[in-house]
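See structure below.
Note that one protein chain is taken out, while the other chains of the complex remain in position.
Moving on to subunit A:
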Amino acid sequence: MLEVLQYSFIQNALIAGILISIAAGIIGSLVVVNKITFLTGGIAHSSYGGIGLAIYLGIPVLFGATIFAVLTAIIIAIITLKNRTRIDAIIGIMWASGMAIGIIFVDLTPGYNVDLMSYLFGSIIAVSNEDLIFMSLLDFFIIFIILFFYKQILAVSYDSEFASLRGINVKFFYTLILILAALCVVAAIKAVGLILVIALLTIPTYLAETFANKLSSMMMISSILATIFTIIGLIVSYVYDISSGASIIMVSVIILTVVKLIGLKR
């Protein structure tokens, strides 16, 4: 089986899996402790509008998706900060309209025949060298921001009222957290697709919560768990010839269930 490692697309898939797992572990922890999983889902799905637009205009797809996701994150941040009670309906609207925009632009693209499913469910085998560079830059950016603003992000996530009393700009950091989530979603689209990205953000983190007593250690444990899930998922996907995204998620769900059941028995 080891001889498959010679193929460059397999190497790329493994590297992409590790890069995405690092981002997903860090950002997933932020998403889970801030209880913004649904918001992140909205951002993920509306970024599909950016994918459609990029295909229509003939620009790099990840670039289009990034712009769209970041804009959605900023809009959601503004609305949440203004009127928290209406947020669920607004996310629902952005979720669906982003998808609709994406589908319409793809329909309008002349002679278009790229596999749409690859963006919905991911195709880690098709990761290019340019994608890898994009993912690495994103990882560096996320890690840098987290190291630099750890104290502020922790304070805003745990107790935003107290943070504002200590002179921390809560609105800025809340928006920053959503933008980071948007960037992470875009990076993970290639690997697991935008429908499954939420699972990669939440499952390792949910499991890590049991072992971590600090946000920083939760981020590290989640990243390691995500890497393990992704690599096992890729192997399973290769051996049984099934979709990589779905395989990664099912491996995560099965391991999560087993660990939680063992935990219950004790």
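Things to note:
Assume a residue touches a chain if its C-beta (ideal position, glycine included) is under 8 Å from a C-beta of that chain, and two chains touch if they have at least 3 such contacts; residues count from 1.
Keep in mind that, in the parts below, contacts and distances are computed from a predicted model.
Among the names given as "Metal ion ABC transporter, ATP-binding protein", "tRNA_anti-like", "Ubiquinol-cytochrome c reductase iron-sulfur subunit" or "GAF and ANTAR domain-containing protein", UniProt records the absent chain under the name "Metal ion ABC transporter, ATP-binding protein". Note on the undisplayed chain: of the listed residues A:A44, A:L120 or A:M218, the one touching it is A:M218. In the full complex, subunit A touches the hidden chain at residues 29, 33, 147-148, 150-151, 154-155, 157-159, 161-167, 209, 212-215, 217-218.
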